[in-house]
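Pasting a structure here, questions to come.
Omission of a single protein chain aside, the complex is shown with its protein chains in their original locations.
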Amino acid sequence: MSAGRLPCAILGAGGYIGQQFARLLADHPAFAPPRLIGRDRGRRRTLEDAWVLAEEPPADLARRPIEPATPARLAAQGIRVVFSALPSGTAGPIETELARRGIAVFSNAADHRLDPGVPLLVPEVNADHLALAGPPRAGRGLLVTNPNCSTTGLVLALAPIVPALRPRAVHVTTFQALSGAGYPGVPSLAIVDNVVPYIPEEETKIAQESVRLLGRRRGRTVVDAPFPVLASCARVATRDGHLEAVTVEAGRRASLDELERAWAGFDPLAGRPLPTAPHPPVERHPGVDRPQPLRDRWAGRPDRARGMAAVVGRVRWDPPYLRFFVLTHNAVRGGAGGSVLNAELAAERGRLGSGRE
Amino acid sequence: MSAGRLPCAILGAGGYIGQQFARLLADHPAFAPPRLIGRDRGRRRTLEDAWVLAEEPPADLARRPIEPATPARLAAQGIRVVFSALPSGTAGPIETELARRGIAVFSNAADHRLDPGVPLLVPEVNADHLALAGPPRAGRGLLVTNPNCSTTGLVLALAPIVPALRPRAVHVTTFQALSGAGYPGVPSLAIVDNVVPYIPEEETKIAQESVRLLGRRRGRTVVDAPFPVLASCARVATRDGHLEAVTVEAGRRASLDELERAWAGFDPLAGRPLPTAPHPPVERHPGVDRPQPLRDRWAGRPDRARGMAAVVGRVRWDPPYLRFFVLTHNAVRGGAGGSVLNAELAAERGRLGSGRE
Amino acid sequence: MSAGRLPCAILGAGGYIGQQFARLLADHPAFAPPRLIGRDRGRRRTLEDAWVLAEEPPADLARRPIEPATPARLAAQGIRVVFSALPSGTAGPIETELARRGIAVFSNAADHRLDPGVPLLVPEVNADHLALAGPPRAGRGLLVTNPNCSTTGLVLALAPIVPALRPRAVHVTTFQALSGAGYPGVPSLAIVDNVVPYIPEEETKIAQESVRLLGRRRGRTVVDAPFPVLASCARVATRDGHLEAVTVEAGRRASLDELERAWAGFDPLAGRPLPTAPHPPVERHPGVDRPQPLRDRWAGRPDRARGMAAVVGRVRWDPPYLRFFVLTHNAVRGGAGGSVLNAELAAERGRLGSGRE
Partner (left out) sequence: MSAGRLPCAILGAGGYIGQQFARLLADHPAFAPPRLIGRDRGRRRTLEDAWVLAEEPPADLARRPIEPATPARLAAQGIRVVFSALPSGTAGPIETELARRGIAVFSNAADHRLDPGVPLLVPEVNADHLALAGPPRAGRGLLVTNPNCSTTGLVLALAPIVPALRPRAVHVTTFQALSGAGYPGVPSLAIVDNVVPYIPEEETKIAQESVRLLGRRRGRTVVDAPFPVLASCARVATRDGHLEAVTVEAGRRASLDELERAWAGFDPLAGRPLPTAPHPPVERHPGVDRPQPLRDRWAGRPDRARGMAAVVGRVRWDPPYLRFFVLTHNAVRGGAGGSVLNAELAAERGRLGSGRE
């Protein structure tokens, strides 16, 4: 383990998002190979035993055990950073407790996303919201959340063009992948030869989180973006990759060229040393029938950023209505990868102290 | 064959929609068992040989040959009604020629849908548009079209509530089934574990046909409905049943109760002797996660109207935005069944003369 | 409720097989509409609330509650026949207790299938095994089981040809549908774009149950058929319908014609008043690429017997190896329908007493 990498742990390492964290952190330049925390099942269980992703488990972590651990234990063992893939509901109090013990928590769970004082972050969109957490103080932890998996792709696609369009409203219909429900998640009998036009709480999360992410920070509060985001969410039988059909009701008549340039020029993290950041973060696909989950979910360069880019396509501009599709890998960009990038941002901003194992 | 049933034929009987026509017409009270017209493939081919639907072929027609026939031939043989499942592009001139020869043509093809003088009909929505065809005259044929498969469900769901909402715009995102592309249609490698966010010309068809169907007839022309319909169309891996997420931008603040009553009370064909008409034509499903293609595509009572009802669910009203999902069986209500119902309407209005075989 | 129909109940009415029982018993000539028994979930739950099949719930039962009930309660309420869709493991002691209380139990569970004194039945194959239960006695119940869902189709296809072939061994590879695992059953992430070549205990069940079903009864014991049945079982992403590739290593060189006649002439229940019995029970499909789950799972006439026939196709005879495919609806013929047919057989043989409600 190289000196300087921060000791970290994954909570909920046995689940779909937890395993994506393991993939992304198996060989990370800033974080040491993670401890894998999960429920006690009464028998020793390794990452490999629990593995549910189609991709192979990372060789270096495959035989590590998934073990229970309390916040106190993790703090005592010197864990400095925790990536939380706990289910919403369970996550809340545990994450609070970890932060209270001085640990920096990067969470995919919904529990704290709308809390005042907890940054809800997509680094390319609202990196300055990190300041909501207040100034760093010795021994004080940190709690940072990434948004709901559908929200991430939406705000990445919107952020570049919101200034030009000044939306009056945004309408989004989602085609969400199976992995968005975790494992075991959606029963096969519910979805083979079917679409389910309902995902509990999803439409509300998109509505609330989008306007917060696109909102303006004033000191330690956020003024939400001044337009509603109305979602209609459905589950389809794709494995990974949330596709979204977006219609923006524009308040300003930008030219299509202006919009295309806004997307093309969007790379706010360019030149910044965040290894998981994709460049560009929003890929504009020229294909007549793209983006597609199967073909575009792993978009993102460099290699470490595979699955981190949003792909925008089929742009149609009939003022005042702008329509397009956007796709992101829900479990990478919209899940574990989002929190890893948030942690990289925090590290770059000096919020994680120096690494020492 | 019972006296009084009109001699009829199906064009394109070897294809997916043609076979749905065969199912619906195998034992129809107003139309005699259809002749099955299709391309010459150099060998005798029965309906059974060509069968591609998951449902069984109708026993009485299964062993009938699919044979080529010219319009002249069909007219000479006394065919009075033709149901056209020809592909758009091919259909146009053949249908014109059939009508010229005095035959009543009910077409699922796009070619003539927007022609002046050709009714584009959904009987529950705009039965009076039948008058666009002009007064019946001896020996003159008739040409009536049903809309695109996605459009039918949309206008059925909208028709009851348009008066109450006076829409400023309608946004619709579709989850379209495989059978919408016919057979062989979508390659399996294109769609297993995937969504394809593009269906050629579909968005334009929905935009143009919807406003015509919801438009007002003035004599022999139609004034389109005064709001745009903006569609985003995608193909998903369901076999049958187009699901649509609809957002209406309302120009009037109806109460939700008023909207629900508008749907509940909608049955303009009640008491009329159209055997394929579903009662009610729009079913309001109370389920939290409905309508679903797998479970709701065969909606419609009585039995002859199975697959003919539109199912509306997940109604959310955040004025001025009304959101809901609607589902229809694309190949029945949105295809063959639409034209059969159009033919029943024309028969009831005395446009097909009296049956005699 | 017509006089003379026997009061009955379904155990496990909330599950996939339980609901198939409900479909088949909703309007049965010999059994009264069933009581629906299931776990207490702390709130009232109707059949409709629990419904997971793609087919619609039977109108007459949809709003009936699914309620808990003990064996004692059921006996006290005059229930005469119980159809058990309980999970194996849970089923055993409950079924024993019901029989002890004088109730006739027809079970889909595995627990008692190999018990001495418990008939394991497929009526077309081994109706005489009913005698394993001993002579009827006043107040004594009955316990009859149907085999595992894959076994049923296999023995139906084999029974007619075993005499002609005198097998040395039978090899079978299964393509099993999702519903075979019940609901929620197989996670979608486990099976979309995948095949899982393992189903716990399935290969053993097929091996043991097949030779018992094809065995010869001697008094109240069965001598197993004298050849091994070796299975390789896999789950595929079809909703319903187990397909099986069968190879018989023959000990006798029958002619292909002899085999075809054996299948064609097989209808041991012909003329017997069992309403759910399909005629013929084994359909020989001539298609080059049949049977297929999607197209053939509902085979079986008359209407009440839909889903009850086995469909055999692609017969290839390279002595000593006979190869063919067989398909059956796993949840109907291979599950609930199997036990309903067993109950009809028992009723015909006077094992259920006279109906009185």
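As written, the chain order gives the labels A, B and C, with residue 1 at the start of each chain.
Going forward, contacts are C-beta pairs under 8 Å (C-beta built on N, C-alpha and C of every residue); 3 or more make two chains touch, one makes a residue touch a chain.
Bear in mind the structure is a predicted one, so any value in this text is a computation, not a measurement.
Only one of the listed residues, C:His171, C:Arg217, C:Arg272 or C:Arg351, touches the absent chain: C:His171.
In the complete complex, the hidden chain is touched by one of C:Arg140, C:Arg261 or C:Arg290, namely C:Arg290.
Between the chain not shown and the residues B:Gln20, B:Thr96, B:Asn126 or B:Ser179, the one that touches is B:Ser179. Within the entire complex, the positions of subunit A that touch the omitted partner chain are 54, 192-193, 294-295. Although one chain is not displayed, its contacts with subunit B can still be listed: residues 16, 52, 178-179, 183-193, 237-239. Hidden from this view is one chain, which touches subunit C at 169, 171, 173, 175, 193-198, 203, 228, 230, 232, 234, 236-239, 243, 245, 247, 249, 288-295, 313-314, 316, 318, 321, 323, 325.
One rule holds for everything that comes next: only the chains that are shown with their structure count from here on.
Among the other chains, the CA centroid farthest from that of subunit A is the one of C. Note on chain placement: the centre of subunit B and the centre of subunit C lie 41 Å apart, centres being C-alpha means. Separation between the centroids of subunit A and subunit B, computed from CA atoms only, is 43 Å. Listed for subunit B are residues 193, 294-295, each touching two or more other chains.
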